[in-house]
Structure formats: structure tokens, C-alpha cells
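All protein chains but one are shown in place.
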Amino acid sequence: MDFPSLQPIEAAVTLPVIWIGLGVIGLALTRVPRLITGLVFPAGALVSLALAATGLWAIGAPPGAAILPAGLPELPFHVRLDALSGFFLLLLGGVSFGVSLFAAGYFRDTEASALGLLGLQYHVFLASMAFVVIADDAYLFMITWESMALASYFLVTTEHHDERNRKAGFIYLLVAHIGALGILLCFGVLHGGHGDYTFEALRAAELSSFWASAAFLLAFFGFGAKAGMLPLHVWLPEAHPAAPSPVSALMSGVMLKTAIYGMIRVIYDLIGGIRWEWGLTVLLLGAATALFGILFALTENDLKRLLAYSSVENIGIILIGIGLSMVFLGSGHPVAGALGLIAALYHALNHAVYKGLLFLGAGAILKSTGLRNLNEMGGLMRHMPHTALAFLIGALAISALPPLNGFVSEWLMFQASLQVPQLTSSVVRSLVPIVAAVLALCGALTGMCFVKVYGIAFLGQQRQELAAQPREASRWERAGMLWLALACFALGLFPVLMIGEINKVCLALIGTGLSEQAMASGWLWLAPTASSQASYSPIVFLLVIAAVCGLTFIVVRHLFHGRLRRADPWDCGFPAQTPRMQDSADAFGQPIRQIFAPVFLIRREIPRADDPQPLFSQSVEDRHWYALYLPIARLTGFLSGHIGRLQQGRISVYLLYSFLTLIALLVFAQ
Amino acid sequence: MNIAGGVIFQVLQSVLVVLIAPLLLGWVNQCRAWLQGKRGAGIWQPYRVLRKLFHKDAVLAHHASPLFRATPYILFGCMWLAVGIVPVLATSLPFAPAADVIALVGLFALARVFVSLAGMDIGTSFGTLGARREMMIGFLAEPAMLMTLFTASLISHSTSLATIVETLGQREFDIYPSMAFAAVAFLMVLLAENARIPIDNPSTHLELTMIHEAMILEYSARHLALIEWAASLKLTAYVAIGIAIFVPWGIAGAGDWAALPLALAALILKLLLAGAGLALLETLSAKMRIFRAPEFLGTAFMLATLGMLTHFLLER
Amino acid sequence: MQLPFHAQLINLFAALLLLLAFAMLSQRRILSLINLFAAQGAVLVLSTLVVAYSTHQNHLYYSALLTLLLKVLILPWILHRLLRALNVRWDVETLINIPATMLIGIVLVIFAFNLAAPISQFAGTITKATLGIATASILLSFLMMITRRKAVSQVIGFLAMENGLFFAATSATYGMPMVVELGIALDVLVGSLIFGVFFFHIRETFESLDIHHMEKLKER
Partner (left out) sequence: MELLLVLGIPVAGGILLGFWGHRDFAPEINAGMSLLTLLAAGALTARIVADGPILVWEENFFVDSFNVFLVALTAFVAFTTSLFSRPYMRIELSHGKLSPNRLRLYHSMYQMFSFTMLLALLTNNIGILWVAMEAATLTTVLLVSLYRTPASLEAAWKYFILCGVGLAQALFGTILLYFAAEKVLGPGGTALLWTHLYEVKGDLEPTVLALAFVFLLVGYGTKVGLAPLHNWLPDAHAEGPTPISAVLSGLLLNVALYAVVRSKVLVEGALGTHFAGNLMMGFGLLSVVVAAFLLSRQTDAKRLFAYSSVEHMGIMTFAFGMGGALATFAALLHMTVHSLTKSAIFFAVGHAAQKSGTQIMANIRGLIDSNPTIGWGLMLGSLAILGMPPFGVFASEFMILTVAMHEQPWATPFLLVSLGVAFAAIFGKVQPMVFGTATAKRLPHPPALIPVFVHLAMVLLLGLYIPPYLAGWYRQAAQLIG
């Protein structure tokens, strides 16, 4: 970098602190909200950019460590910035830059009183995520991890007057806390009783196979809860819609990725000695999560809930990648393992970008129309063309369509899963193809899902009269979306460059990267294993299509003509057509509901034929509530009911307790 | 291989395929007519249709968005690229590395998404209906297709079509049970993807049955022409893929002129047979109800996955 | 072997103490309960004196005096005044019927002896069995507190427990240091004063001293 005096680690520590500072300033500026939106958030965005640069820089640089003058007596806060942390800093900075820009416009018309606090929580949230990524001891990690949960909780409950938001926040924090306890216990397993909680010490711990597996399961559970893995995903579709859209974008785009980071850090780095059985666990759960998520997204008609479910799906896909790489590493095929890990990391980055973009788009819609229910939208493209374009890019990207970025990571996943012949265990060899099939299915379903979203929301005609004509998003907001849209293109068109960086991460983490010939094939051709085996060049791809399109256009215009008449759409011989006759989002999800009926818990109310004003209502619910969570709640209530008998008011009985306790102990002591 | 030869071959193949694509369609229709004891409109009919359409004035709904107008071109471009990649005449073309089988499937998906979006753009109930059905077909057909191709690429340890064709074509013949599964699955996908009976009926506009036609109901004139052309290209591409994977013999390597005439002959022969077969199939089978379609394609998906599994169980 | 005379005396007193404890456990009438309590105090004083005399532990005389004042004179007097003030003349009704209580009591005594047996052989003091008896009487008074339903009788049980403790202190260890003795005495005094105050409040709040009025605070 150009200023050699500064180390990456120093920058990585300083920038989040600046964030917190900005937040405090924002709190101080509560009187003048204009300044908060116009100054604090853009400044925060700049910090994000700097942080992204630091991350990129750190991926190349050797790991740097530092010790902060705080923390427990034996345990000052350790921070360390290695390639992996760098990559996630890049992710955090890159995405939060766009989101902060958007937020600068989005929060303009939140009432001034809340704004200062909002700014503080927002920036503390960002800062704690940054610290999670660079923390190098269990204590700092846990602190920042929970502060992240806490800050986001307060953001989720910003509109706390709404009962649903409170419920969402509660479930969110509860799941997060229980997950955190799991992580805590995992650290407990790793650390040897002596008070040394640095990651070096945890790395050094020798574990019996049983305890290693226990640690793995605890970590997987803990981080899975945060990532929204099945069956711990329930908080996600509640919390994301409740939060203000930029925050949803951050939570879905970045926060879930910190969970992925934690998983990789703990499992690959701290526990080490990966087993393929672990990998299989991750793989299968990932597949289940992915399929489940997208199916629910397809039947959802609340835009932000839909996006949340789709996040569940993408987390599942990332887990599939991690699982593949663990399986390969566990059975001694480091190169394939590296491929899987690269796929996972790349998908994490992609998902962060396009999901951020989509949530921002949803936010723009929400702000200009006040709508979240797809069934009430329609024809927004005419009112907010820029948003529509950005959203289109996001939708194409998430549907894993070439030449955008979503496709690249999915492509890598498939390549990784095609390495399966190397494996020997027949179980795995027959399971991996099935997972690949599930992955393919998910990809296609995602396409369907986002055709539904885009077609219903932006295309067609307005389904209902709005109070005010929808306005195009403000300049700040468009800037934010533009940034992420460009990122989608860049990551889609120049994957090789990014993958080169991620390869360094792999080298640093598991000591192996892609083969030389793969790296050798140049920036234009992406060939993870060997160009004879598989190759993909998005640029050529795009150029050819563009060229053909242009050519055809010119030729057609030249040979024939460009005459055009405007008319009403053909009414199919039924003149009284109204916009309400368009298919609704529910209608679009109908085939899915029918085909995958057992997955859902569908409640329908079909009116009788002679009903004067018939009303058809239907709701799709998550079986997990009834199968898992409510029973647990009931069990707790039952137990507490019985323990409550202890406290039944009679002093004689209380005396009896202590008497019996005494006798029992005396007998015991004898 | 020498670049110049490669480029020439590339251009040659693309142009050729683009030109003969409607012919294939015409041939299929003609065969079907014959099989059904009609005279048929002749195999040049598709060209006449295209010419007529190009001459007409385009009619566009008032609130049609730019996306609606752009879609035909994008569609056409995608299909062109597809046929450019698939080794119809020759393998290892310069474009080929740009997209392997996965990207190819992605390419078709891209086209599908755009055409569905266009179908929803006007906001008539027909368009949306078509789009929904199309995506319903697609979300099962696409993975099935992918699995089919994976079976092939597992055998040849490669996902690039060129390599697949080379490995399958240039080595002595032996039997792959997995490929049998794959072949059946592929055939089913082909029927579904190209809006043929039993999934869809290209020659009706009956709302109960139509899928593809419903989406493009709003298109007219040059746009419609491009879409039709793209459709025929798609059919050709699929047939070509089928040929390349299951009967890859006789495909020339890029740049060797000697093999070219033979390759051309082989290609035409294969196409004729394939078209006839397709027509036969369509004549023998009946259009199925729309909600049987998922079952049909689900079967295809299962078969394809089974193909992969059998590959692991039997062939290694 | 033949114990020295004062040791026999102390054992006798110990036995009396236990006997009195049983008597209290079985006693139905509250007034005689108080008298029994006073008697127990008296026995305690005597045994303390004997110990003091036989072992020349002079500070035990003070504690004997203290006990006399507190347990034999003041507390019974306070209790009597209370009863008169609250004019309660009722019989003590128990939660468990008396015979059952007695049986449990016997079990407790056996248990206490077993408990104390290993310990008391370390006792360098002249009296071995007393620790067991002290323990027994403590447990018995505990049992009494559990089984009685009236606030007053519970308090008496509490004080009887105090007696047992005191007996243990004197006979087994020749008494605690004086400062501690004083502190304990003070606490007992203040405690029973507070009891007194409480009786009035409870009385005027619940119109009775029956503790089953006080079962409102509970988990429901």
C-alpha cells in the first residue's frame, strides 16, 4: 500500500472506533437530524470504503496482531488480521458502503427524536461486526458477538410500538443468546481450564475425538443459530421485516456472514483436524436449509419476509459449499476442499452484495409506496425506473443467471461437487450428487421466485390505487443501490481476480489453494481445476450476447423497418379487464404449494358457493413452530408449573424442606 | 489448433445453424403432418412465416416497458450463443470455453427468465399465467437437464462440452447404463423445454393448455418473428446437445477441413432422423393435463439423478 | 465404668431435658407449654451450674445467670403477658396427631444419637452422651415448629431449639466465649421482643394467631 508506516491491523482497529465515534456524534446531533443523515451516514460510508480497502490489503499482507489495553486482567483484548479476517472485512466494508449511502437518504423522514439513537445503534452494529471479524481471543469475540446481537436487536425493535416487532425482536435475541451460549461452551471445551482464552491457546488444545466432535457440534449449533440454519431459522423471517430496510440489508447481507466467518474460524482454524463426518453433517443440513428456505420464499407474499427466507436458502447454499470442502478435506483431498471453501466464500460475498441490493430495493419500494405485500404492488417500473433496473440486476444475480455474480459461485459449487469421484466412501459418493441435485433444484426455484417478485412488483399494472403516486428513490438511495448493482456486475464479470484473492485466504487457512494451471489460465478464463475440464468466461459470454443483440437489431431495422403502433393489450375477447385480474403473488406460488404440499402447514378458508360476499383466505405457516418450538415452550411451562409447587405458601412446609434437607445432608455426611 | 480455422469454423457453424434452424422446425411439422395423414405446409413454411412477420407493423401495448421490447433480441442472442457453443459441426471452437454445460443451462435459464418477465410485463392474466406455467416447467426441467449433463461430465471428468464430445466420440464404444437413464431424462426435458406435446402444444391457443404461447401472446411482427426464430434455434440447440452427448460420432475437430464434409453429412442425417423421431413421438403421445407436467418432469429429474448414482454404483 | 457424681448429675439433667422436649412435643395446652419451656430453662441453668462447678469454668456462672434471667424469668413472663394481652386460651392444634409426632420424635432421637456417637468420643469433656441429647432436643424442637399451627407455639419451639443449642454449648464445650454468649443472649432477647410485637400485628391484621392465615404469598 502507499503508506507503509500504517499496518493493516491498525487501520482495522481504528476504523470501527471511528464508526462508534460517528454514532456518538450522531447521538449528540439529535437536535439537527439533517446533519445526521447528510453527514454522519455518508461519513460512515467512507469509513466502510476504507475498511474494505484495508481488508483487501490484508488479504495479501502477512497476518498482523495487536493487543488492546482493555479486557480481563490476564486477558487483554487480542486482535489479529489475517487473510480470512481481511476477506470478511472486505465484505463488510464493501456492502456497508452501499447500505450507508442508502441509509443517508432512507432515514431522512424518520422522526428526529429517534434518529440520533438509531445512528448510534447502526454504527455500533457495524463496529461490532468489524471487531467480531478481527477478534483474536474468545472473550473479545464473545463480547463483540453479543454486542452485535444487542445492537441489531435494538435496531429491529426501532418501531417498538408494533406488537409484532417486539415479538420479532424477542425471538431474535433469544435465539441469538442461546446460540451464543453454545459458542461459549465450545470455547469452554477448547480452552484447558487455565485462564488463557487467546485463539493461539485454543488452537493449541489437544482434544480427544469425542471432545473435538462435541466442540464442532457446539460451534455448528451456535453459529448455525445466528446464520439461520434449519431448524433455528425462525427468527430470520420475523426480524428482517421488522428492522428498517438498511438494517435488514446489513443483517441479511453481513451479519449472517459473520456467523459463517465464525464457523470457518472455529472449525477450520481453532478445532482443526476436520472429519468428513462433520462435513457430511454440514452438507446435509445445508441442503435441507437451502431447499426449505426457497420453498417458503416462493409461497411468501410479504416482500421482506420473502427476502429473509431467500437468505435462509443462500445460507444453506454456503453451508453446502463448506460441507463439501470439509468432506474433501476430511478425506484427504485438499485441492477439492479448497475449491469448496472458495465456492462458499465467494457465494458469501455474492449473497452479501445482491441480498443487500434487494433489501435496499425493498426499502425503496416500502418508502415510496408504504407497501410490503406483493399482492398490492404492480407496475412500479414506470414510477421508479432506476430502482427497477437495480432490482432487476439483483434479481438476475440471485437467480444464478450468467453473466452475473450469483452464477459464478453456484458454478463453483457444482465444480466442487463434481470432484466427488475422488472420494472413496460410497455413502458420501452417493450423497454428494443428490446434494448437487438439490442445489440445482434450488437454483431453478430461486429463478422462479424472483421472476415472481420482479414480475409482480415492477411489471404489469398497478394492482390497487395508492394514496400518493410512488416517487423514485432519492439520490442517496439510488447511489447506494447503484454501488451494489455495479458490484454484482464486477463480481460476475471478473471472477478470476476475486477468486485469486480468495485463493490466498485458502492458502493461509488450510495451506492449499487451487492448482497452478487453474491460476495460470489468465483473468479472462475462469478454470478452477483445468481449462480442459471446465472453464467459463463471463466477459466473452456477455460480449457475444450483446453483439448478437445489437447486430440483430441493426439488421432487422435495416432489412425491414422500425414501424410501431401503440394499442391496448389484447383483451382475449373479454373487454372488462381490470388490473386486479392479473395473477397475484399467491397465485404464482400456487404450483409450489401444490407440488410440495407436505412441506407447508397451509390453512385455507374457502367460502361456500352461496356466500353473498365470498372471501378466500389462506395462510402458509412454518411447521417448525408446531413441531419444535411450541412443544419446548409447553415443556418449560410444565416443568415450571411443577417446580412452582415448591413455593406453596405454607411456612410449616418450608420448615419441613429445611428439616429434610438437614436430615438428608447429615445422613450423607455420615 | 490454429486460431483462424477455429474462428472460421465458429462463424460457419453459427451462421449455418441459425439458417437451418427453421428448417428443422419445418421438417418436424411436415413429418407430423404426414404421420397424421395430412399434406402439410411444406418444410419451408417457417421461413414464410418469419418473412411475413418481419414485414408487419409492430403493435405494442400502451404501457409496455423497455424490457418488453428488449426481450426478443436478448432471447435471440442467447439462443445464438447456445448454438455457437454446442459442437454441432466441430468441437473445441473458440467460443466453447466461454461456457461449459452448466453455463449452457444457465444460458437457457436466462432466456426463460426474460421471456417470462416479458410475459408478465403487460399485465394481462394470460401473460402471467403463461409465465407461471413456464417457470413451473422450468424449475424442474433445468435441474433435470443439469443432472443429465453431469452424468456425461462425470464419465468424461469434464463439464466442457468439447471435452465431453471428444472423450465420448473419439474412444471405442462401450455401454454406459447411466447414459441410458440420462438419455430418457434428456428426451423428456427436450419435449418440455421446447413446448412440445405432451407438455405443451405449440399449435393451439387454448388457455387451458398453452404455456409458451400464452407468454408471447402480446408480441407481434418483428418481435414475434425473433421469438419464433429463437424457439426454433432452441429446438436445434437441444437436438444438437443430444447428438453431441449421445451420438457424438462424426463431429469434426475444429480446423480440419477434411472432416468437414463428413461432419456436415452426419449432422444433416442425424437432424433428419431426430426430427422424424420427434414428430413420431408427438403424434403417438397425447397432451397431458397441466398439473401432470410436474410429475412428468419430476420423473425426468429423478431419472437424471438416478443416472448419476448408477454411474457411481455400476461404472467405478 | 463408674462415672463421677457430677457427670451422673449432668447426664440426669440431659435426660430431663430430653424428657421435657418430648413433653413439649406432646403438650396440647399452650400455657403448660410455656411452663414446660421455663422448666427446660431451669434444668439448663442447673446443668450449667454443675458443669461450672465441676470444671471451675467461672464464666459459666455468668452464662448460667444469664440463662436464668432470660430463659426462666423474662421470656416466660413476656409470653404469659402476651397471652393475657391477646387473651388466648386455646389448645394447641397440631398438623399431625400427637402419637405420630411422638413416633417421629423417637426416630429422630435414635438418629441423633447415632449422629453424635462418633463425635462424642472425641469429647474430652466429662460428658459424652450430652451432645447426642442436645442434637436430639434441637431436632425435636424443629419437629415441634413444623407440626404446630399457632404462631406462639412456633416461637416456643424456636426458643426451645435455642435451649438445646445452649445445652450443647455448655455441656459439650464448656460454653462459648463470653462475648459470644452475650451476643447470642442479646439476639434471643431482641428476637423475642420482636416476636411480641409481631403477635400484636398479626393478631390485629388476621384476627388470629393461626398461621394458616398466612399462606397468601405463593406461586400460583
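Some observations on this one:
The letters A, B and C name the chains in turn, as written, and every chain counts its residues from 1.
We take it that a residue touches a chain if its C-beta (ideal position, glycine included) is under 8 Å from a C-beta of that chain, and two chains touch if they have at least 3 such contacts.
The model shown is predicted, which means the values in this text are computed figures rather than measured ones.
Across the entire complex, contacts from the unshown chain go to A, C. Of the options A:20, A:143 or A:595, the residue whose C-beta touches the omitted chain is A:143. The missing chain lies against chain A, touching residues 69-73, 138-139, 142-147, 150, 157, 160-161, 163, 166, 169-170, 173-174, 177-178, 181-182, 184-185, 187-189, 191-195, 197, 636-637, 639-641, 643-644, 646-647, 651, 654-655, 657-658, 661-662, 665-666, 668-669. Where chain C meets the missing chain, the touching residues are 57, 115, 118-119, 122-124, 131, 135, 138, 142, 145, 151, 154, 158, 161-162, 165, 168-169, 172-174, 176-177, 179-180, 183-184, 186-187, 190-191, 194-195, 198, 201-202, 205-206, 211, 214-217, 219.
We take it that only the chains that are shown with their structure count from here on.
Counting C-beta pairs in contact across A-C and across A-B gives the higher total for A-B. With chains reduced to the mean position of their C-alpha atoms, the one farthest from chain A is C. Taking each chain's centre as the average of its CA atoms, chain B and chain C sit 101 Å apart. Between the Cα centres of chain A and chain C there is a gap of 70 Å.
Taking each chain's centre as the mean of its C-alpha atoms, chain A lies 36 Å from chain B.
With touch defined as above, chain C holds no residue shared between interfaces to two or more other chains.
Among all residues of chain A, none touch two or more other chains. On the side of chain A, the complex with chain B involves touching residues 378-379, 381-382, 392, 396, 399-402, 407, 411, 414-415, 418, 420-421, 426, 429-430, 433-434, 436-437, 440-441, 443-445, 447-448, 451-452, 454-456, 459-461, 525, 527, 531-537, 540-541, 544-549, 552-553, 556, 559-560, 563-572, 577, 579, 581-583, 587-588, 590-591, 594-595. By the touch criterion stated above, chain B contacts chain A in their complex at residues 54-55, 57-63, 65, 67, 70, 73-74, 76-78, 80-81, 84, 95, 97-100, 102-103, 106-107, 109-110, 112-113, 116-117, 119-126, 128-129, 131-133, 135-136, 138-140, 142-143, 146-147, 150, 153-154, 157-160, 163, 207, 217-218, 222, 226, 291, 294, 298, 301, 304-305, 308-309, 312-313, 316. For chain C in complex with chain A, the residues that touch the partner chain are 95, 111, 114-115, 142-143, 145-147, 149, 154, 211-212, 214-220.
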